[in-house]
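Attaching a single structure in structure tokens format; questions to follow.
All protein chains of the complex are present and in place, except for one that has been dropped.
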Amino acid sequence: MTAALLLATAIAWPVVLTAAFMVRRLRAAVVVLAPTLALPALALGFAGEPALELQVPGLFTSMRLGVDGIGRAFLLLTALLWTCAVWHTASYMRADPRRRAFTGFLLATGTGNIGLTLVQDTLSFYLFFALMTFAAYGLVVHTRTADALRAGRVYIVMAVLGEALILAGLFGITALATDATFAAVPDAFAVMTRPGLVATVLLLGFGVKAGLVPLHLWLPLAHPVAPTPASALLSGAMIKAGVLGWLRFVPAGEMSFSAAGITAMTLGITATLAAAVAGTLQRDVKTVLAYSSISQMGFVATGFGAALLVPTAAPLMVLAVAVYAVHHALAKAALFLAIPVAEGSRRPLMLVTAALPGLVLAGAPFTSGAMAKAALKSALGGETWPVPVDLLLSVAAVGTTLLIARYVSLLALAPARIPATGSNRGGQSSRELTVGLVAPWALLVALSVVGALWLPWVLAPLGELPLATQPAYVAGALWPVALGVVLAGGALLLRRRYPAWTVPSVPAGDVLAVVERAARTLHSVGAPLARIAPGHAAARGWYWLEARTGAGLDRAAAAYDRAAAGPALGAIMVILAVLLFLALR
Amino acid sequence: MNLIMASSWLPLLVLLSSLVPGLIIVFLEEERVQLRTALNITGAVAKIVFVALMLYGVTHGHTYAWSLPVMPGLRLNLVADPLALLFVALSAALWLVTTIYAIGYLEGSPNRSRFFAFFSLCVTATAGIALAGDLFTFIVFYEALTWATYPLVVHRGTPASVRAGRTYLAYTITGGTVLLVGIVWLYALTGTVTFVDGGFVEAAAGGAVTETRIIFGVLIAGLAVKAAIVPLHGWLPVAMVAPAPVSALLHAVAVVKAGAFGIVRILYSVYGVEYATLIGAAQVLAVAAGITIIYGSLRALAQDDLKKRLAYSTVSQVSYITLGVAIVGPVATLGGLVHLMHQGIMKITLFFCAGNLAEVHGVKKVSELAGAGRRMPFTMAAFTIAAFGMIGLPPTAGFISKLYLGIGAVQAEHTWIVGVLVVSSMLNAAYFLPIVYRAWFEDAPTGATMGEAPWKLLVPAAITAALSLGAGLFAAMPVSPLELARLIIQRRYGL
Amino acid sequence: MSDILSPDVLLPAVVLVPLLGAAVAVASARAAAATAVITALLTAAIAVLLGRAVVAGGAVTHAAGAWGAPLGIEMHADGVAVLLLVVTAAIGICITVYATSYFRPIFEDEEDRGVRFFWPLWLLIWAALNAIFVATDLFNLYVCLELLTLPAVAMVALDGDREAVAAATRYLLLSIAGSLLFLLGVAIVYSGSGTLALAAIRESGMDARAAATALTLMTTGLAVKAALVPLHVWLPPAHAGAPAPGSAVLSGLVVKAAFIIVLRLWTEAFPGSLLAPGADLLGVLGAIAVLWGSLLALRQQRVKLVIAYSTVAQVGYLFLVFPLLLEAPGPAWSGTMYHLLSHALAKAALFLAAGAMLRAMGSDRLDDIAGVGQKLPMTFAAFGIAGLNLAGMPPSGGFIGKWLLLTAALSSGQWWWAVVIAIGSLLAAAYVLLVLRAAFLQPRARPLRHQPPWQLTAPALALALLSVVLGVWAEPPLLLLGATAPDLAP
Partner (left out) sequence: MSDDVVFPLLGVFLFGVGFAAFVGRRHLLWKIIAVNVMASGVSVLLLTLPRRAGEGVDPVPQAMVLTGIVVMVAATALALALAVRLAGLSPGDGRHRHTRE
């Protein structure tokens, strides 16, 4: 009962806050209360026992709420991140004139994000997912700079594309499902004529949010321009919503989706490697992190793809995916929140602390990262793959390490050297380090570093995590990190030695330029086409005809009248009579 | 008991509740504002009451019928079956808000008596179309609607509006005549015109397939003009010169809806979608609707004039209804029928808001919308809700219609329709989101006038916006349009 | 009492009363108006009573002076006849009321010329019309036709300007020629069948060649009077030139009389001829008339001319009956008659409304009346309603007629006539709109010369509304028509 009440509160409280924000009088109060946004959800995450169900008939398409194993993991990470980020925002945004509006969008986005972890039916999931997606636009374009608006444009286009694809998939499922619950999804797929198609569509649809290459275009643009807490949430929590979408809508393990699986794995592995390269060559610290996210989600995609391909491996894969999701969320959020802190102080201790979650991310031994990689590898290990997946992933881990090195080096640089972007308006020199600014970051760092200790507990309902303490695992986890560090050091030395060398740089959003050119061409072709108006042409044609024939008609009539005044009429009369006579006899 | 006693008169009363005020207003001088307003509002409220009574009765199993012999074998039949109620409820509800809006919109302008007189006649005709129990009654009110609307279209009296009126009539009268020929032909073939759930053509003339095919084509061609199916949609964007309440009427309450409703009737009560599919007519219609949906959206994309953009959006949106009923299967029909209502409430909101923008700040173009959110927050909030509805975002009404259309398409295994729906959703987003963006994320030009619209213009928009949201958010509630549509489907398919 | 109301009294009375009225009107110009009003009411009452009698007891017959045909005058009133009588009476009352005000001078310096002649002419026409509706033999028909033509011609000349007089002259000469052709036909018929009674001719089994000749001559002659294209040239100037109430009766009723005779010849006297392609020929001419008349109406610059050309088109509709009659007797017959009746009402209303505009603005040019709609609401309302009737828009008698004609065309598989009917009604809508547009244009500075009194507005509106009543309350008249549909069995 209390659990049910908690569940209701967890979803109601954000809604209430968002609604209250709409009322001008309450706005100030709401802004103060904003950090409590996710607290009920957090409490639920820790307290709620799995498989808790609550149905709200009448609302929307009779909404179903509940917490199950997988949902709990995402609920926890979401609630944690939101609590920390919004808390952080309060002081991060102190100087910002548009602080309130930002909070408003934050609340709406949070409502969506938290809501989608709590619902148990596809339609409501889509509802909250859409809310999150579109409200987040306000976060991306917050600064209204040219970059921000461009990023916003790309973001919204991709978002709409994603929503549309998800909608199509939703049609496919709902049409055959007995009801809208997630429980009914597998049965729906079982009776589908083309389950593979639906699965692929959904994979891509949620892939936009999950930063699946090549649908990742918005990520490297949105992150640098959005205020840092927003970036943290985008990369930490919202990306995971896409992953949750995969897990909820595509019944991995029920059947084998070869097409979708191969797609996911290929794209995933490509992402892990390519994103690492592209990211290392970035100049903006937040862009680097964005690419790191893309690369990390590559791992997740690989895992999910494997699950789609090999139903037997699915349970382990799902577990691995969940671990990845949670630990990446925490680590990435911590890395982002470090940036404003760094703007306040660049003492070595701080930089080292900031780097720690990076190591977790890279999968250093005895971290949750290592645990995640172990889970992934052990799951993959059961099968034989055309490509050395194992090796590739380790290489990717090296890339991750390099990314982190790049991150730290950029973080260490004086702000003046950091190109001016939305994240630090005009490279403002320093921030005042307040509790509100530091504490959330510190908390996240702590949680992420000791992740290995508590994640198993969180994910217990999904299965037993391999404690990655065996020497093999340790070695397997250690060498990529070590290699990465060495390479990074080498790079640093080279740079010291030959300052003249310039690192080639990749434009943020790599292939985006191509896409944009294509879009422009398409528009220039499409616009004239859209101007064709058959219907109206018909009307115009009629008027033209009228104008043309009218005069002729008058002339004909006049001529006939004149003729009829003379013998012609008589002749006509006779002709008529003759005709009639002939026609009558 | 009382209900049952009044039953046979209720349909007639629904008509009279707007006809009588209209006829009185004709003879009213311009100055009698109070009386005129009183008449309008009383009539509108009365209509809603009557409709509500019938709604109650029908949900409890009554059917209301009133008829008047016109010619041997043909009667003026007013029948309130659930399908009729769906439409009449929509028009009744929207008539009230539109009347309030029009009163506010036309304050102090000339020829208001004429305007409101024809306004009422227009709604009477619409109610007649909705309640028509056979094709004869239908065509009678259908043609009446054409002429009752003309004075509203040309209301401003400018050469431009008179030209628009000419185009309007050129299209609609031709359509009406074609429809009449089709109806008479069908009558000559089958000997009956009375609507039957599931259609009567197969039973009466199933043998003459070719002929029924041709007749179907003729009927639809006639109706497609008002339903603005490409390439017969040309009048709709041109009619934009009319005052905002009229546009609202054209797009949401009366004319376009009459066309769409007619198509629904043909498929639902005359041919029966199964038979129409059997003779391959429904598929063709569905394709036409699909083309219209995409084409309308593309055209809307290119418009800078706000009302023109909305007009093309109507062209696209109304064909959802056609698409829905042209697909075999209960769910698709459900989607089409419920969209009949949803499109109405959403589109009327958009036009109210467009009217407010033009009326209060003289903003008529999309390019002038910068900062509109700041300038008139409530209006733009309503607009945004409706726009999201048009895109089909949850939890708005638009999502519900789109969802059921999509499900129906999949169940009928028309994957291409899913494609159409998805593409059109994206296109809708492409031409609505920029408006929302300009309104909320751009700053108003310096020296732009501020200030919200007067309440008479604001309240209607607020109400309809609330409806557009509520119809989706509480779709599962027993009183929602969805449930009403479900009632029809159950009656038809006995689910 | 009852014997006064017996058909034997009513039937002659319906012809004699207007005749007497005409005589009185000639005798005293001062009492003319009053006489006319009384006569109108009386005639109308008689027509209605006759109608009741027929509805109650079926068709009634009366032989004047107990002589019987052919020398005597036998009168016969069936359903069609009484409907025509009643509609004529309705129009008659309205025209009479209208005329009481129409000729009144607006300015002092105007001498009141027309009205002195108007009343007797009008009542004569009325008498002749009624006589034609109840006549049973060719000879009486011929006489009544002349009785109708001469006052009609004078009516055209009444307005006095040169165009009108020229038009009247042309009208006169052409219709005399027409009458002579008719008479020639009558002669042949009589020699061939030895009788003049329509019904008897049918039984007489006269030689086919002679019958064809006679029918040809009579039809051609009447086609002139009915202004069937291509013999319509006299109509537009004549009908546009006459004073409004005159135009109303000419366009509304007089041309119809000629058509009625043709129809009765083909159905009652020579039903066999419907089999011949001649019926199709008439249909084709009708179709041409529909299109040609409507198109020309669209080109006119004066309201009265628009209406006059529309008459040419509407007469065309009537002639479509011949090809349809055999295949679909029921709908074709009732449809045509119904179209005739409602068009009579509507056309009269249109001309009366046009007259009111003319009086108000001093001109009926389209650009002169632009924007006066708000100043003459009732007049334009009447014009609009009657116009919709012409376009066959529901709810109006025109719609019922159109529906039935379409039914006839489509149920007999002759869809091409349906196409003609449809296009015709579209064009009708177009030329009605041509005038109606003026009502909605923004008002011009041009002031009203004269605010028309109720006598000029009410009758037009009344007739327009009657045509609507005919559209809503159509069952009784249609049953009456159906009951008296001609028996076409050869």
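Should a chain be cited, it is by its letter among A, B and C, assigned in written order, with residues numbered from 1 in that chain.
Just so it is clear, a residue touches a chain if its C-beta (ideal position, glycine included) is under 8 Å from a C-beta of that chain, and two chains touch if they have at least 3 such contacts.
Not measured: the values here are computed from a predicted model.
Put simply, the missing chain touches A, C once the whole complex is considered. Of the options C:L183, C:L281, C:I307 or C:L320, the residue whose C-beta touches the omitted chain is C:L183.
Screening C:P243, C:P271 or C:G471 for touch with the missing chain picks out C:P243. Contact with the omitted chain, checked across C:V143, C:A208 or C:L326, is made by C:V143. By the touch definition given at the top, subunit C reaches the unshown chain through residues 70-71, 105-107, 110, 113-114, 139, 142-143, 146, 149-150, 153-154, 157, 159-162, 164-166, 168-169, 172-173, 176-177, 179-180, 183-184, 186-188, 190-194, 196, 243-244, 355, 358-359, 362-364. By the touch definition given at the top, subunit A reaches the unshown chain through residues 565-567, 569-571, 573.
Following the convention adopted for this analysis, only the chains that are shown with their structure count from here on.
Averaging Cα coordinates per chain places subunit A and subunit C 79 Å apart. The distance from the centre of subunit A to the centre of subunit B, with each centre set as the mean of the Cα atoms, comes to 37 Å. With touch defined as above, subunit C holds no residue shared between interfaces to two or more other chains.
Partner subunit C is touched in their complex by these residues of subunit A: 550, 553-554, 557, 560-561, 564-565, 569, 572-573, 576-577, 579-581, 583-585. Those residues of subunit C that touch subunit A in the complex are listed here as 170, 174, 177, 181, 208-209, 212-213, 215-217, 219-220, 223-224, 230-231, 233, 273, 276-278, 280-282, 295-296, 298-299.
Chain contact summary for the complex, subunit A toward subunit B: residues 57-62, 123, 126-127, 130-131, 134, 138, 141, 144, 156, 160-161, 163-165, 167-168, 170-172, 174-176, 193, 526-527, 529-531, 533-539, 542.
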